[in-house]
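Shown next, in structure tokens, is the structure this report addresses.
Here the complex is missing one protein chain, while the rest keep their positions.
Then we have chain A:
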Amino acid sequence: MSTQLNVGFVGNPNCGKTTLFNAYTGANLKVANWPGVTVEKKEGKTTFENETYRLIDLPGIYSLSSYTIEESVSRDVILSDDIDVIVNVVDASSLERNLYLTLQLIELGKPVVVALNMMDIVKERGMELDLHRLPEMIGVPTIPVSATKKRGLSILMHAVAHHKDKKTLGPLVHHHGGSESHPHDHHREYAMVYSDEIEDKIDILTKELKKIYPDSSNYRWLSLKYLEADKKIKNQYPLSLPPGFDEGNEKEIIKEKYDFIEEIVDEVVANKSEKTARTDKIDHYLTSKWLGLPIFLGVMALVFFFTFTIGDWLKGYFEIGLEAFSDMTIKGLTAIHTSPLLTSLLVDGIIGGVGGILTFLPNIVILFIALAFLEDSGYMARVAFVMDDIMSFLGLSGRAFLPMVLGFGCTVPAVMATRALETKKDRVKTILVTPFMSCSAKLPVYVLFSSMFFGRNAMFVSYSLYVLGIALAIVTSFVLSKIDGTKATHSLLIELPEYKSPNIRTITIYVWEKVKDYLTKAGTVIFVASILLWILLNFGMTGYVTDVSQSLAASIGKILVPVFKPTGLGHWQIIVALIAGLAAKEVVVSSISVLFSVSNATTAAGMSTLITTLSGIGFGSVNAYALMVFVLLYIPCTAAVATIHRELKSTKTTLLIITYQLAVAWFLSFLIFQIGSRIF
């Protein structure tokens, strides 16, 4: 028998499962303070006293019914042989809500260990928990832990190791009276004992199930699922019930569970003070009818203000460094008599391409720090509430706005976050418009072109692109809801977590992961794209060419010139950059550097060279704006397209989405160029 133990982390949304998982495995999975951050199960390993444990982090769920996708997926995983021990992560500051799932998990019949997380918040609020009484009442070990401070971790694993085989519960001591008519006293056997009526029915069902499915286990749970009219279980275990047997006791079952929870909370929680005033005070402003929306818009404006101002200021230093490095390399290479071809590859291809992209790192870091603050403070869930009325007008739920905000960072996780949406239609619509929320990879394009062509107004030009993207997302959803005639369901349902001061570690992990992605992208996709482009530019049908207009890249770009001419982008270099940008949006910038062989395009000197070159081919500020609009709207990068395809599981819908985005991009830049070039 393998000694590896499979431990599943199960709990309500936003109770700290992933933080605990990270603490054990050393993984850096994203955590934040809004329900639904984890959408996929994640696996990791930890060792405790020379034994290996396989840990499985599951999406947060409120119950084990099968009414939402996450719930039925999680339930299947928990029930499968894939999990030996359940670690039920419980937010100790919110026992009343969390224990409902705990009772359901205990009924499953697998070994359960409760990890009481967020004990610090319990203390902070002046509450006290009776840690002796709680396990007595529910019959499973309860271990206080602090996932953020990494306390109680080995005690919890110890409990897991000791309870891995225990399918029966520990000593149960309940004070409520025994049964009146039901023949068995279950109070020493089960944590959750129902009323006589239901217990009688469980007995009948258990008897029937045992007859037909003798090899099954945990008949009590199956019987309960029958009484809850659980379709999945009923189909899996068909049963002919005795005549006159009335099922459909789901309401009573739920209510009796909550009654028992009230009993537990009464006995276990002391000083149940409602000292949660801080969150209510903040919400008084942030969710208010008149201030809610302006505050949200202000917050977003601030996010981008920091991104552009502080980011640009820091970027200046990066540029100086890059320029020095580039000059040094040229001098060095000349000194050792490197062939001009190799020098060109190194300086124009690699330093120009990859290096140029690295100078945008400060902007990206600041954007992600700001987004991390938003996500970790607890504000995100409020955004869903604040935006619900507007989103309903667009035929969507307020919840659909969360993926859209994430889209400002990166389209890939944003598309994945749409899983939390209730209906398939909402998902498709949200996935269609999310790429219009300008992602961080498009930022270098705006920063470069707006500072080249719009000088002092650069920041407003960049802002305008974000606003345009949002406007198009709105118009698109509105038109779609008119076409397919769906009305908003007004069925928003989202937990509003307590506000907390953002955790430095959480934010560091969040930002570091993004920086790592960015650097990896610069080192792989952008690096390869720059070299490929350099080759395509320096070689033609006849081999090495000295005139770039004879190169392979030029021949490819020139084919498409007529298509792009009306949009002001009818220059083969621009077209090649846009095609290359499909790999990653930053590649548009690195390609421009390579295409116009300006190795320091992002520096002041490089920019003026580039402006001169661009003006030479008749590319002015209106063209630049049309280009930025095109980059904002056209097909997202390959990684995003792959994610969209994976999430929708439909090639047809994915192709439709891409076509739509391409069409919108072409049409909008066409409008801007045609109108703009007549005015200016």
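Convention: a residue touches a chain if its C-beta (ideal position, glycine included) is under 8 Å from a C-beta of that chain, and two chains touch if they have at least 3 such contacts; residues count from 1.
Here is the rule we go by: contacts and distances are computed from a predicted model.
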Check: Missing chain's UniProt protein name, "Ferrous iron transport protein A", "ATP-binding cassette domain-containing protein", "Biotin carboxyl carrier protein of acetyl-CoA carboxylase" or "Lipoprotein"?
Finding: "Ferrous iron transport protein A"
Checklist line | Contact residue for the chain not shown (choose from A:H132, A:H175, A:K211 or A:K251) | finding: A:K251
Margin query: One chain is left out of this view; which of A:F21, A:Y53, A:Y100 or A:Y518 touches it in the full complex?
Written below: A:Y100
Note to self: Can you say which of A:N218, A:T287, A:T343 or A:T609 touches the chain missing from this structure?
What the structure shows: A:T287
Note to self: Looking at the full complex, which residue from A:E267, A:E495 or A:D517 touches the chain that isn't shown here?
What the structure shows: A:E495
Item checked: Where the missing chain touches chain A, by residue -> 62-63, 65, 67-68, 94-97, 100, 250-251, 254-255, 258, 261, 279-280, 283-284, 287-289, 381-382, 384-385, 388-389, 392, 397-398, 489-497
